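One chain of protein is taken out of this complex; the other chains stay put.
All chains are identified by letter, namely A, B and C, in their written order; residue positions are counted from 1 within each chain.
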């Protein structure tokens, strides 16, 4: 048993850092540090830079761009990107549709979609949630009716993240209405430029446009866009959701944010003192830090177990989601507190970039409430642990 | 609307204080301040002193010793006793069996039992809970079979507080096994000296003897000891439980404890400083104080509403129980923290009475976990609010 | 002791509630918010008509002669409706300073406020100040013809649209002293005064002010120059009590909305309010709300205390408690609404944002706990 990285692992970490230093524009890094949301072009450019280095889709099969890293190397890579901070690779491409196509798609689908997904030539989005079926995916109502070599899709997806940038959407659709619940659901790939698709933006409480409704009004989809077998969409979705958890604790991001908060609190005046002089503030910050340190070790335990088990889903992933979101939300509150009353000042037009963190503090706090809601709410995660781990 | 007491109310408060100063031994007051549990004789002496003053059973009917006070006066009286601190009057006599007998008992029962209960000539205890029926009273299994002018009682009561001191026990017993749940339950008064009663002490986690099991092995009870009608015991119990809540928030006690903690923290050295010098300790104490202040106002709102409604049960009573117990438990943790590592030292033989608070700090913390369990656990209180107030 | 409302109090409460219920739907609110001044001019006129803008002013000055309890009733209704109008800025803070510190001529302005023809804003915060009421760095120095004021103010609620501004400036003493503060009543168009107006994170309006050699007469000072600190501190305490009431109104609305959602939203085939884990969280929201309601009452009833230290301790306790409650209820309301709670179009988010900003105004929960801990807490008697 040892917690230290091996020399080889440390060398790998240095490689990652070196690459980050070279490949990521310093101005973008600074903006991300202050909580800015990267633009579409920045995300694409970054993923292409990673892809050029061979690191865009490390956990895919080697044939399709994977790196065959150890679980520890995957962890180091994620952690370094988050700590830098760098933009994340697009999860819909990298963690979701890619692995599903690689595992269950036809050879033609693999050749057609995987290279473009890795290079972000196609931007994917996820069509799972529906109005009235948030955490309860099995009750979904979007239908795909087979008509010869095509499906006709009718329905209504929602909470579709970044669909406004997307070229393609992967959907769960009901292909057999006669069987119930999880059965009769299929996994379908749909071109966002298809006739009959309408996109409606949903603004979130911080005023930003991250999510959308996607309406399908008799959209025709070639049958060759079905992944795997009809009626097995639920299995593929479960496979995807079990893999989605990699890095979900966002420990690296939170470590970076702790440092940033300490730095800002040490320089933000509050009358004759700085915020960091306040004992109670400092103690609340270190309390979150100890929770974060524990989560880091827990994550390493999960990673090491995955290393041994060959990557099977670990029920501790729900724990990572719960505590990871709580810590991030707690940090967003501390950042808001550094700003204090002045965080009320919205300043989109603010030219003084040194104060961008302040203008972003409240919107980030508002926006990050989503972390305990989206991707399976923390209540759902608790239900999962109660059942799968505790046997209740 | 006004929060200040009227001159008449203030005069009443001064009367109560004057009486407390005269009637309660200073040494007992000091011991109670340090968390000591009053002895049987001390409780009896105190209740008789109150009874001599006409204040032992203020909310009983005037005919049986009640004072006809306003709700505000009741509140002031309770609050002053708790803040002093003085021993509480025995709740089994004063808040439980007395009001039930006064409301539902026969004239003979009233004459026989009420004066003795008020003067603590009879010490009563409560036989409601059974093994396997803690918060779920309706499933109780102790039976009372009618045989002419007597009942034969078989069964097993538990969590019976201070039964070791008791002369009488009031019990819920099942008189009709053919109907289910709440029906078929009766309210029976049983002499603790009856043949067939066995008492088994249950020590609590702090090592003290407060609760007991009471076993009934074919105990014969005169039928005249039935209160009210057969089969209506559940109604009487509900009446009792709805009245039990008076003062349950124990705001006065907690105010006294806040002052005591501040005093002890200001005099307890921790190296070169005193505990109260610790910013975080002080902030945690005032945080509880603000919650306590809110609870005090909430309690006054309930009292004032009772004044207007003529004493009907208020669903906010469950709120008082929940927050009241949480605050007391929080204060017991702060007191333990004042003691720190030295609170580990058990010292029953300790002659230095100035350090009694320290020897009592951990046992009090242990013992007070009961506050959120007994008398309808906080989970049950939440269920009550969910149903009765929120309509969920 | 008595918690029931007098007939007059009930009239004020009902008048406010009725006005807001009738004319403050979410479309109307959006329209008001989009105006240059960021609130409903016609609502302001309607409040004036009902006498609400004179609630705390003496009857001799055109007011209703009410006190903190009456203001509490108005502000609670404002909180429920998320009303945008500058009641706090103009009536509570501005009017409060005129009442407490103004001379007869200045107090005569109260009638104009009550009539709805004069709005005020009070500049309580500076870019580097600590948030303590008397932490004032803006300076006024004597000139041959009066005063010259230099400094900067930030986050002045409704400072962009107000007709007149009350500017605390230091004429003596050290930076956080109560003594040495003069309260200047300036015309919003005064030369040398520049205003930068913006929407705050809760959709209300505020402004940054820069005072660059702004000239004022002695007649523009409220009360004796240098003696304004006590009135300022007191009026900020009154503002805190008013904010506590507004928060209770907003929390009530949010709690009811959440409860309704739990009862109607179906998942896994049943209303989600059937899930016991959510029930217990709804109960905790209710408990927090009722405790906050008690604390807002405590604030309203304590703010009349003439002993500054006792008054301040009570208001610290109330603001800290309410800020904490607002945080809890805001977060839980969003969480229990799930995805819907995250959307801008749904009202819950507006309440959540306003509650967050209330916590940060006039000192956050942490600032007040810290201040209360330093001042020795509420229970200070000996055993």
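Here, a residue touches a chain if its C-beta (ideal position, glycine included) is under 8 Å from a C-beta of that chain, and two chains touch if they have at least 3 such contacts.
No experiment lies behind these values; they were computed from the predicted model shown.
Within the whole complex, touches from the chain that is not shown fall on A, B, C. Of the listed residues B:84, B:104, B:123 or B:159, the one in contact with the hidden chain in the full complex is B:159.
Residue A:319 is the one among A:28, A:319, A:336 or A:362 that touches the chain not shown. Only one residue in the set B:202, B:266, B:354 or B:388 touches the chain that does not appear here, and it is B:202. Among the residues C:35, C:103 or C:276, only C:276 touches the chain that is left out of the figure.
By the touch definition given at the top, subunit B reaches the unshown chain through residues 129, 132, 134-136, 139, 158-159, 202-205, 207, 211, 269-273, 278, 280-281, 333, 336-337, 340-347, 362-363, 365-366, 369-370, 372-374, 377-379, 382. Even with one chain removed from view, subunit A keeps its contact list with that chain: residues 1-6, 9, 33, 72, 255-256, 258-260, 262-263, 279, 282-283, 285-287, 289-291, 293-298, 300-301, 304-305, 308, 316, 319, 322-323, 379, 382-383, 385-386, 389-392.
Panel shows subunit C; residues 275-280 of it touch the chain omitted from the view.
Just so it is clear, only the chains that are shown with their structure count from here on.
Using the average of C-alpha coordinates as each chain's centre, A ends up farthest from subunit B.
For the pair subunit A and subunit B, the distance between C-alpha centroids works out to 53 Å. One simple way to say how far apart two chains are is to compare their mean CA positions; for subunit A and subunit C this gives 39 Å.
Chain centres here are Cα averages; for subunit B and subunit C they lie 42 Å apart.
Residue positions 280 of subunit A each touch two or more of the other chains.
Shared contact sites, meaning residues of subunit C that touch two or more other chains, fall at 369-370.
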